[in-house]
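Working notes, beginning with the structure itself.
Every protein chain except one is present and positioned as in the full complex.
The first chain written gets the first letter, and so on, giving A and B; residue counts start at 1 in each chain.
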Amino acid sequence: MIPKKEIDKVLAGYENDSITIGTIGSHSALQILKGAKDEGFDTLAICTKDRAEFYKDWNFIDNVLVIGSYKDILKKNVQEKLIKDNVILIPHGSFVEYVTPKSIEEKLYTPLFGNRSVLHWESDRRKGREWFNLAGIKIPKEFSHPSEIDRIVIVKFPGAKGGRGYFLARNEGEFNKKIKGIKLTMKEKNNFTIQEYIIGTRFYLQFFYSPIIKKVELLGIDIRYESNIDGLVRIPSYLLAGYEIEPGYVVTGNIPVVVRESLLPRIMEIGNNIVGASKRLFPPGIIGPFCMETVCTEDMNFVSFEISARIVAGTNLYLQGSPYSQLLYDEPMSTGRRIAREIKMAVDIGKLAEVIY
Amino acid sequence: MIPKKEIDKVLAGYENDSITIGTIGSHSALQILKGAKDEGFDTLAICTKDRAEFYKDWNFIDNVLVIGSYKDILKKNVQEKLIKDNVILIPHGSFVEYVTPKSIEEKLYTPLFGNRSVLHWESDRRKGREWFNLAGIKIPKEFSHPSEIDRIVIVKFPGAKGGRGYFLARNEGEFNKKIKGIKLTMKEKNNFTIQEYIIGTRFYLQFFYSPIIKKVELLGIDIRYESNIDGLVRIPSYLLAGYEIEPGYVVTGNIPVVVRESLLPRIMEIGNNIVGASKRLFPPGIIGPFCMETVCTEDMNFVSFEISARIVAGTNLYLQGSPYSQLLYDEPMSTGRRIAREIKMAVDIGKLAEVIY
Partner (left out) sequence: MIPKKEIDKVLAGYENDSITIGTIGSHSALQILKGAKDEGFDTLAICTKDRAEFYKDWNFIDNVLVIGSYKDILKKNVQEKLIKDNVILIPHGSFVEYVTPKSIEEKLYTPLFGNRSVLHWESDRRKGREWFNLAGIKIPKEFSHPSEIDRIVIVKFPGAKGGRGYFLARNEGEFNKKIKGIKLTMKEKNNFTIQEYIIGTRFYLQFFYSPIIKKVELLGIDIRYESNIDGLVRIPSYLLAGYEIEPGYVVTGNIPVVVRESLLPRIMEIGNNIVGASKRLFPPGIIGPFCMETVCTEDMNFVSFEISARIVAGTNLYLQGSPYSQLLYDEPMSTGRRIAREIKMAVDIGKLAEVIY
């Protein structure tokens, strides 16, 4: 793990009045860079050759840096260029997936918005549960061995792969049969998590924690739109008789939603508790956007089955602000723009290092 | 029932240039108070202690009044304070549920936006049907006794409980078995309604009737997002074999939708007819927001299964305006803001009493 003070040293060399906001071209890059431009920053998309033309096409993207593969962002000459250009990188789901948490922790010297210590807490399931427990967050029952399965469960695999390979099972036999069929490496397969499948309405809560104004904000809520499951369940069951088509849970998009207002105090409590616990576990704790993936059961309890400790793709719905951001800001405030705003505020009061690691 | 002229007398004592818009902290209070603030009013959230911190946190809420229980809003000292502060209360679903229609009718002397006579017409199912019939609104077949059930029906229980306890049944046997299992009091259970379950697309039509400009406006449309049903149907049926999980219909959120334009003339007719009939049944009729809960069948007919004669939670989607409000207003116009606008217009032309009861 690169120590915080080494990143601070790099940051100390930055010219604060010519910062560039950069990210990898994928996931929520358009939102992030549009928001950065709206807040007055120069912007940079870093991508492979096949996507360069796509990212060059937008007015709000000042520069596109083409690299051979996403891991090339770690190369000495690339990082030197980024640092020379005063680039602050914004991590997102694909960024972390492409570059890998380990490489970010150990080899990425370029300043990153947020606290990179969170990667460790997020990628290790045991640590994740410790965090949730300390925050008093209700989680689904987990089964450590397939033989323990006694209800409908969902089997998941780690990493930000957008749901690929996930499957449902009702018992050990189904588990064994299905895990054989999925297209993952042996190593990935062995890293399975067996979670009770919680039945209810799904709410993906898009939070933002600002260490500058010391406040947790709810910036939006979405529902994931997953293939093939959201198509499969639209075929009447009698027509599916004879076709045991396996459901898939690959995230392909997002649908907007609002939650019953009487549930909002509990939701804000979840957000605040997650931040509070993170400050104790890995000070200064989580910084910027994070998303709680929850299901609201019929008795109005939220069960949280995952945290994404960075901007999530569901925020792409709210380029112009969400029904929640609009309660907080009279301007259009996407999560991408909120990140840039936080950096701007931090620069203005001379506390940039507090939102960077 | 408190006579209109008694409320008018209270209202006559109000200082019209320092009106406060108040409501109970729940349901659509954030939207209502944000809209009131945008229209230049002082704002007040009334809530129990556990929610006080949550409501104090918003910039657009000037004051939070903490009461022991929601019914305490009826207490003499509380009402005296509200009246002294020139508070106009905005009723919403939870407001009516918490305080009860009967108490609002008989004990709430504080001026209320809208016509409180509607409570009577809405809570009595026979009266409700009379209203719908006079308006020429198509309603689902109702069965007065479980023995008459000859198709898929939905069994509902009165009150603004957000769908709690609702269940589906196909015959008397299923009815009897299922009604035993639900968690409601005996009195609530006996108050069941058995409705034909209409299959089609659900549209919750958010109307607003302005007695000031004498016009029905469509301000938005939503789809309710209900637990557990919207999670249950996302499990492929072969995986549910052996688990007869009972569907639940508790409203937990709302999803935005627009309707085919060729259906809009019929929709406006429904809104206009409901207002017209209300003027004949309980003059001056319905005032302000109301929602028709409809299903659009495959042959493009709207069947209306309920009316909510006040602001509904689905309007929370449209803080910044909906695709329909945007046809009417070049500013962001939520239903909450529209209420405040109506009060402002009424004050400006000296007709506040016409929108209050």
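What we mean here is this: contacts are C-beta pairs under 8 Å (C-beta built on N, C-alpha and C of every residue); 3 or more make two chains touch, one makes a residue touch a chain.
Just so it is clear, the model here is predicted, and its values are computed rather than measured.
Of the listed positions A:Ile7, A:Ala29 or A:Met333, the one in contact with the omitted chain in the full complex is A:Ala29. Across the entire complex, the residue among B:Leu44, B:Ile179 or B:Val259 in touch with the chain not shown is B:Val259.
Residues touching the missing chain, restricted to subunit B, are 152, 168, 170, 197-203, 221, 223, 229-230, 232-233, 237, 240, 244-245, 247, 255-265, 268, 295-298, 300, 320-321, 323, 326-328 (touch as defined at the top).
One chain of the complex is left out; on subunit A, the residues touching it are 26-30, 34, 50-51, 53-54, 57-60, 94, 162, 225-228, 230-240, 242-243, 245, 248, 250-256, 313, 316-320, 332.
Keep this in mind: only the chains that are shown with their structure count from here on.
Distance between chain centres (mean CA atoms), subunit A to subunit B: 36 Å.
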